[in-house]
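Every protein chain but one is kept in place in this view of the complex.
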Amino acid sequence: MALFQGNNPIVKWVEYRLPIFSFIDAHLIDYPAPKNLNYWYNFGSIAGIMLVLQIVTGVVLAMHYTPHADLAFDSVEHIMRDVNYGWLLRYMHANGASFFFIAVYIHLFRGLYYGSYKSPRELLWWMGIIILLLMMASAFMGYVLPWGQMSFWGATVITNLFSALPWIGEPIVTWLWGGFAVDNPTLNRFYSLHYLLPFVIFGVVFLHLWALHHRKSNNPLGIDIKGPQDTIPFHPYYTVKDVLGLAVFGILFSLVLFFAPNALGEVDNYIKADPLVTPEHIVPEWYFLPFYAILRAIPHKLLGVIAMFGSILVLFILPWLDTSRVRSATFRPVYKLLFWVFVVDCIVLGYIGANPPQGAFLIWGRICTAIYFLFFIPVLPLVGWFERPKPLPTSIAEAVLAKSGGGMPEGAAAAPEGRG
Amino acid sequence: MAGHGDGATRRDFLYIALGGMGAVGGLAAAWPFVSQMNPSKDVLALSSIEVDISGIEVGQSIKASWRGKPVFIRHRTPEEVAEARAVPLDDLPDPQPDQERVKAGRDEWLIMVGVCTHFGCIPLGQQGEYGGWFCPCHGSHYDTSGRIRKGPAPRNLDVPHYEFLDDNTVKIG
Partner (left out) sequence: MTRIRTLLAATAVLATLTTAARAAETIELKQMDWPQAGPFGTFDRASLQRGFQVYREVCSACHSLQYVAFRHLEGIGLLEEQVKALSAEFEVTDGPDESGDMFQRPGKPSDYLPQPFENKQQAQAANNGAYPPDLSLIVKSRKGHENYVYSLMIGYGTPPAGTTLRAGMNYNAYFTGHQIAMPPPLTEGGVEYADGTAASVDQMAYDVTNFLAWAAEPTLESRKATGVKVVLFLLVFAGLAYAVKRKVWADVH
């Protein structure tokens, strides 16, 4: 069902010079998607829209913000009090970052559950991790800009981590700061990079979607698309479903934005940065807490930094760590249990990250860090080898028909698919 | 079939309703992004100024700053007023009687934005061939009513909206 027919002379004129209409047809309208995608598959498009929202709110906030250590905090209050709808734009941007991460984390865990990182989607998965890393860098620098106590001290703690690197550590930190401590030069360069990175993310998202469309989406059954009977056109099925998902996500976002806009933040950031007063507890934003817990679990400075970055970098080798030939956790009972243990472990790590690294918090922090890494090495490879998966359905179409009460009996099984 | 027809129109209604709501919601959501570029409340707070004119003697002028621009406030002499009113309108490139440029009963007070209507330089007071102002950038001459008489400027010096709050105070803007 192509939306733009070739009869219109204007369409034909443009198409001949830049095939934008056929591009839209192929990738947004006729694009074949598996017919069995569930609501966990909404979060990719939600994340994309959150990126656009962050860019749009960010650009208009930049019209009123002043990136100077003496004026930044004041300019944010100017936005909150005097700029038309300034309070709305500021809260949208701050809470938008949180909801962007909520969408991306769910999107990531969905990929873990259904084996979307497995062949032939390894590079698609890599693009995703790169987007996550760029998001983290962006969010970290963005949080510094209001120049509150947490902005300043969070920046100080995290940039100081680089001093753990032997020999080059201290010069790198001085280079990052543009001085001998976090100060105005640091603020200015963070502002420049914070404005830049989201557009870099936009570019990587393009690569991410290109990779996706090349091999088509995975699906909850984890079995390949065999033919058109397994797919439905993106429009109207998934456009309409994405609108619904976005609306529900929007309700949740609005409830926080309008009725609890500071719930996800830190009260200390409403105090102007003071280099001579350290807050009682230096805590990053919630989406960094699990990594913060891992960092503080290791008693050695450099190893802690390596562990923290390692916890994300390990995701790059995941497609090769997981030796199972079955993609979806639906058919992998052992992996499914371990997946949920992993999810709980991440949540507990987040809670630990919010608390001082003492007593029970420290002990559990270390246990949960161990669980985190053990999940990847050696548990995942071992599970892949020794697990006996449940029988896979023959095709997506059969499974959908069976679910709706028709077609072949559910017992019909197929061999697990090899690497494509 | 009757049922099929009903289904088709109800489906269309739902689509149109959804699309319509989406469009309305989209416009409502877009408005703050447009509105934020309008002057903020602190800028609007300075959009009008009150000036104490009690100290300005006859034949004296002061310059006030309003919305980032200079405003000439001149306490004209009776001769300047008479001179302005004696000029035939046909002589003026931008015809305007002096009475239109001042407030009745306070004709001696001339209040104008001190920005040349040519390219925006600030004219110099009580200079030029017409006893008014002279713009040194491109040689525009303004008379005792601030009207353009000679030179490239297309319009008379702008008169802002103002009102006398009392004999000693004028509110501009």
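Lettered A and B in written order, each chain numbered from 1.
FYI, contacts are C-beta pairs under 8 Å (C-beta built on N, C-alpha and C of every residue); 3 or more make two chains touch, one makes a residue touch a chain.
As the structure is a prediction and not an experimental result, all values here were calculated from the model.
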| item | value |
| --- | --- |
| Visible contact partners (per top-of-document touch definition) of the missing chain | A, B |
| Touch with the omitted chain, as defined above, among A:Glu77, A:Asp224 or A:Glu387 | A:Glu77 |
| From A:His194, A:Lys241, A:Arg296 or A:Arg332, residue that would touch the chain that is not displayed | A:Lys241 |
| Touch residues of chain B, complete complex, unshown partner | 11, 14-15, 17-18, 21-22, 25, 28, 41-42, 45-46, 50 |
| Those residues of chain A which, in the complete complex, touch the missing chain | 35, 74, 77, 80-81, 87-88, 91, 232, 236-237, 240-241, 243-244, 247-248, 250-251, 254-255, 257-259, 261-262, 267-268, 270-271, 333, 336-337, 340-341, 344, 347-348, 351-352, 355, 359-361, 364, 400, 404 |
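The rule we apply is simple: only the chains that are shown with their structure count from here on.
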| item | value |
| --- | --- |
| Centre distance in Å when chain A and chain B are each reduced to the mean of their C-alpha atoms | 51 |
| Residues of chain B touching chain A in the complex | 18, 22, 32-33, 35-38, 40-43 |
| List of chain A residues in touch with chain B within their complex | 56, 60, 63-64, 78, 81-86, 88-89, 243 |
